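Yeah, one chain of the complex is gone here, protein chain that is, but the others are all in their spots.
Let's look at chain A:
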Amino acid sequence: MGIEIKNIYKRFGSLTVVNGVSVDIADGEFFVMLGPSGCGKTTTLRMVAGLETASEGQIFINGRDMTHAEPRHRDIAMAFQDYGLYPNMTVFQNIEFPLKIRKLAPAERRRKVEETAGRLGISDYLGRKPAQMSGGQRQRVSLARALVRNPKVFLMDEPLSNLDAKLRAVMRTEIKKLVTDLGITTIYVTHDQIEAMSMADRIAVMRKGDMVQVAPPLQVYDRPATCFVADFIGSPPMNLFKAELANNGRVVCQVQGFGDALDDAERERARAMADRHGHFAVGIRPEHLQCVAAGTPGSVEGIVELVEPLGQTTNIYLLSGDTKYVVVTDRTSLRAGDTIGVIAPGDKVRAVGLDR
């Protein structure tokens, strides 16, 4: 059940846009595909929708092979970035359209449209044309149109990216609640890590047509599989230090003190993920580094380059040797030019694989 993607490829001429993606999405799961622009998220989603045919591989929806089925036979709904509303129809007619195509009786259609519109808070606008509505309202209409026929699967392609930040935050929670309450299997595409972190049951981080890591949000945050994931998630992103497994089993690190902080379990991981030259990276989240007095035993000496107070937290940009990194702390009296000690707690230091 749910959605099963089996080793799909998409090529446009000689350009491979989706490069052998496989993933199982459980019934009722909220699955987010996250990645920078151009990494193949939309293309993958469109193959699930049937708007694009896979060059290779298979797609199963609720257990049935839908690889070559027309979109209308897949029992899916979709929300588009530009909403895709029918401009010549009223809001009511827009929401009613899928029911009309399915030849439901008019009374039944009216009841369902009104119920769905109520759920999305657009009951007052049913007589308007899309052009007379704001972006947020239009997106609600497009969600209503998608949900009115109780689809099994809901696909969303950056539905909030045309809205302002505040509205985005509101809609985010609303969408999540809506589809969770209805128990709809959802694939949600976004390039916004906050949306991904806050909404997803699982995140798939994509890069150049590959799913680099598929895991629950906190796991992606705590244990990024590659430097790309580590750098893409978190703000400011994870500090990454070049590291290498020496022949004697020691770890040689760009900032040796941080390399030394790796615990045994992470060293074991490092051995598994390092490339054939033994290269990998040591990753530490900025909020896990601790600032202490210079010269404290076990600390790395760092010079403060810049202090960036953000109110709730403060970013301190540091320089150790010729390596730059960031520490996030509470408010601080440190100033540029100060020399301090930095401690990396052993249980927070991660071995991170390099990107292929």
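Note that in this section contacts are C-beta pairs under 8 Å (C-beta built on N, C-alpha and C of every residue); 3 or more make two chains touch, one makes a residue touch a chain; residues count from 1.
One rule holds for everything that comes next: contacts and distances are computed from a predicted model.
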{"item": "Undepicted complex member, UniProt protein name, chosen from \"Carbohydrate ABC transporter membrane protein 2 (CUT1 family)\", \"FtsX-like permease family protein\", \"2Fe-2S iron-sulfur cluster protein\" or \"Cytochrome c oxidase subunit 2\"", "value": "\"Carbohydrate ABC transporter membrane protein 2 (CUT1 family)\""}
{"item": "Listed residues A:His68, A:Arg102 or A:Lys177, member touching the removed chain", "value": "A:Arg102"}
{"item": "From A:Ala26, A:Leu51 or A:Leu354, residue that would touch the chain that is not displayed", "value": "A:Leu51"}
{"item": "Which of A:Ala77, A:Ala261, A:Val300 or A:Ile340 contacts the chain that the document leaves out", "value": "A:Ala77"}
{"item": "Options A:Ala131, A:Ala165 or A:Leu310, residue touching the unrepresented chain", "value": "A:Ala131"}
{"item": "Of A:Asn88, A:Ser134 or A:Thr173, the one touching the omitted chain in the full complex", "value": "A:Asn88"}
{"item": "Absent-chain interface as seen on chain A, which is shown", "value": "49-51, 70-72, 76-78, 80-88, 97-98, 101-102, 130-131, 142, 145"}
